[in-house]
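The next block holds one structure in the form of structure tokens; read it before the comments.
Note that one protein chain is taken out, while the other chains of the complex remain in position.
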Amino acid sequence: MSSVAPAAGGVGVLPRRKFELVLAGMPRRRAAEKRFRLYGQIAIGLGLAFLVILFASIILNGYTAFWQTHIRLDVTLDAARIDPQGNRDPEALRRADYNELIRDQLRAMFPDVSGRRDRLALYGLVSNGASFDLRDRVLANPELVGQKIALWVPADDDIDMLMKGNVDRSVPESDRRLKDNQLAWVDKLAAEGRLQQRFNADFFTRGDSRDAELAGIWGAAVGSLLTLMVTLALSFPLGVAAAVYLEEFAPRNRWTDLIEVNINNLAAVPSIVFGLLGLAVFINFFGLPRSAPLVGGLVLTLMTLPTIIIASRAALKSVPPSIREGALGIGASPMQVMIYHVVPLALPGMLTGTIIGMAQALGETAPLLMIGMVAFIADIPKGIFDPATALPVQIYLWADSPERAFVERTSAAIIVLLAFLAVMNAVAVVLRRRFERRW
Amino acid sequence: MTATQTSAVDATVAASRVKDAVNLSHIATVARDVRETVGEVRVRTPRMRCTAVNVYYGDKQAIKNVSVDVGQNEVLAMIGPSGCGKTTFLRCLNRMNDTIAGCRVTGEIVMDGEDINARRIDVVPLRARVSMVFQKPNPFPKSIWENVAFGPRIHGLAQDKTELEEIVVNSLKRAGLWDEVKDRLGDPGTGLSGGQQQRLCIARSIAVQPEVILMDEPCSALDPISTARIEELIDELREHYSICIVTHSMQQAARVSQRTAYFHLGDLIEVGDTKQIFTRPRHQLTEDYITGRFG
Partner (left out) sequence: MQPSVLVLVLLLLSSAAYYAGRKRAFTVAQGRLRNLQSLPAYYGLYTAIWCGLPALLLLAAWVSLEHTIITNAVVAGLPEEIRQLGPDRLNLIVNDIKNIVQGNIVSRAPDAVMDAAAGRYRSLLAISHAAMFVVALALAIGAAAFTLTRIKPKQRARNAVETIILALLIACSTIAILTTVGIVLSVLFESIRFFQAVPVTDFLFGLDWSPQIALRADQAGSSGAFGAVPIFAGTFMITLIAMAVAVPIGLMSAIYLSEYATRQVRAVAKPLLEILAGIPTVVYGFFAALIVAPFLRDTGGMFGLGIASESALAAGLVMGIMIIPFVSSLSDDVMNAVPQAMRDGAYGMGATQSGNHPPGDLPGGTARHRRCDPARGVAGDRRDHDRRDGGRPRRQPHREPIRGGHHRDGADRHAADRRPGVRQSQDPRGVRAGVGAVRGDAGPERDRPLHRAQVPGAV
């Protein structure tokens, strides 16, 4: 370092006065240094604090959604009403009016409630889904007909919020969703031990619903899964093929440069633009069904391709050239070298890149909004042509709902989404650690 | 510009004389640029015959007008100072230079009556006939068995499993590695010692049943004992193959080869019987090099 030498050696020949000046400035400079360090620590602290606040607020808001207030009803399964023929025909059992049974039971528990409005308020304590639960129970076990069974049914979301302490009773009645008489009934139920927080299985097994207590993420999760499957099935082979071509076979020319510039540009294009593209090309031009995981997968494929290509190229680059030479030297064709030696060695790196791309795709909302995966869909999608939504879009939808109970569910869905992302990234890290080779 | 023209110009004004001096010196360098090869370039039974081979990396010429024969069942050693183009020339012989972007080869390299640089020649079978062992041992990161079996498999040399096994075992035996690895054929080839790895690479290249084996400083990464084993091996292999070996060790060249070629800055300076080259070199540069005055 020739430039350093004279300067370093210069200290010795520094005139005495100047040297003292430097020394005198030292404390000031040390203090500045310390301050600078402090700023750095504060910055990191702030960054981490944001992270903690983000996670804490989501988890604190969301974990309660994994439990749901249930009401115990002792329902008499009157054979005359649900199975008039008495032959336990499943079709007849399916069509029976279970709602009426539940209402009867509620009326029996609160005999002094009268008047249409009050009765409706009373029925409102129990979720609309209760009758379906009852029906499923009966269908699963027709022997129950004629018996009196204890049934835990989900409470209405307002009751749930009340029991979780999210409703302020001091607010004037007119501003409350739960009226005073309902509060009294709830208190009575609670006193009788008929209210209980139970594990919210519905949240994990149901599709979307207008009723918060019935809304689940299963539909969105299946939608996400189908979408990701399409994405994976397309983007992995396409990405690897493109990377292999560019890294192993492409001659250096304008066309190759053009492709590379395009790939790098696409990596920086905002994701919503891919949604626009999907809308214009896949839906409007090719006439593929709107809201379908197929189209979502296609769009996300285009979005994640640059990621996968760039990561795969990095993985291919890390395979030492000596291996290619060795194989070429005994007469393997470039294609054989690629298939037998290079790609297997680069595969872990390619998979890592693919998983990261998939994680990116899983968290993506904007492009899916453009292709109509934002519709309210209560059914669980059965295939890639069915209308579906995806987890992040479900979060987006729920975040818009005014009910307090949806805030909780949104946060819970976010927890689930983040858990999936964490798992995927962890797999990517493990894969990299396990298979990373040092040449 | 010819000499007569130059002398004509000579008679003109002083200013143009300066210019011509430059031109003259240019001619001189060009003349010195391509040297005649001293010694017996041709042999009686050639396996490969190279004529006027030039190699360019972009604009830079790395091999200049080299003509030489690789004889049947002989070991041809290539020596010369670093960067003189030994590797480059060696890689011409099985067209490994094709893999380098910007590398251009001209001239004729004939094997079995065909120019291997001709368009219609498929490099893949060519490289099976002229296989290559590299300076750094580069076994595939697969099992020892797979390393050796890969070549025969892709070239369809074995009709069935037993034949393949035969080829693998024979190759390992010929490479002198069989006794050391026979109990662990499933272990990764990269787990062997450096010398064993290099012998594995040799086994790998003889498994494709080549006619010529190219070796680029095969012992430069090895200890004396491994080196001695490989030299022995080369001597045995000569029976069936022609071998071209690049080496920086004059002793090695003297020990293993029948003919030696001395390269210098892209030129083939001298080629001839190994004994003659090392005892009575005919070219000054060769003598300087082998006596250690240069290089």
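Note that the chains are named A and B in the order they appear, and that numbering of residues resets to 1 at the start of each chain.
Convention: a residue touches a chain if its C-beta (ideal position, glycine included) is under 8 Å from a C-beta of that chain, and two chains touch if they have at least 3 such contacts.
Small disclaimer: the values here were computed from a predicted structure and weren't measured.
In the full complex, the chain left out of view touches A, B. Which of A:20, A:33, A:136 or A:379 touches the hidden chain is settled by the complete complex: it is A:33.
Checked against the full complex, the one of A:184, A:201 or A:429 touching the unshown chain is A:429. Contact with the chain that does not appear here is found for just one residue of A:75, A:345 or A:414, A:414.
Touching the omitted chain from chain B are residues 57, 99-103, 122, 124, 136, 154-159. If you put the missing chain back, the residues of chain A touching it would be 1-5, 7-8, 11, 22, 29-30, 32-33, 36-37, 39-44, 46-48, 50-51, 53-54, 57-58, 61, 237-238, 241-242, 244-247, 249-250, 252, 257-269, 273-274, 276-277, 279-281, 286-287, 302, 305-307, 309-311, 313-314, 317-318, 320-322, 324-325, 333-335, 352-353, 356-357, 359-360, 362-366, 392-393, 395-396, 399, 407, 410-411, 414, 417-418, 421, 425, 428-429, 432, 438-439.
Here is the rule we use: only the chains that are shown with their structure count from here on.
Each chain gets one centre point, the mean of its Cα atoms, and the points for chain A and chain B are 60 Å apart. For chain B in complex with chain A, the residues that touch the partner chain are 94, 96, 99, 101, 124-129, 131-134, 136, 138-141, 150-151, 154-155, 201, 204-205, 207-208, 214.
Residue ranges of chain A in contact with chain B, taken from their complex: 251-252, 320, 322-334, 336, 340-341, 345, 437.
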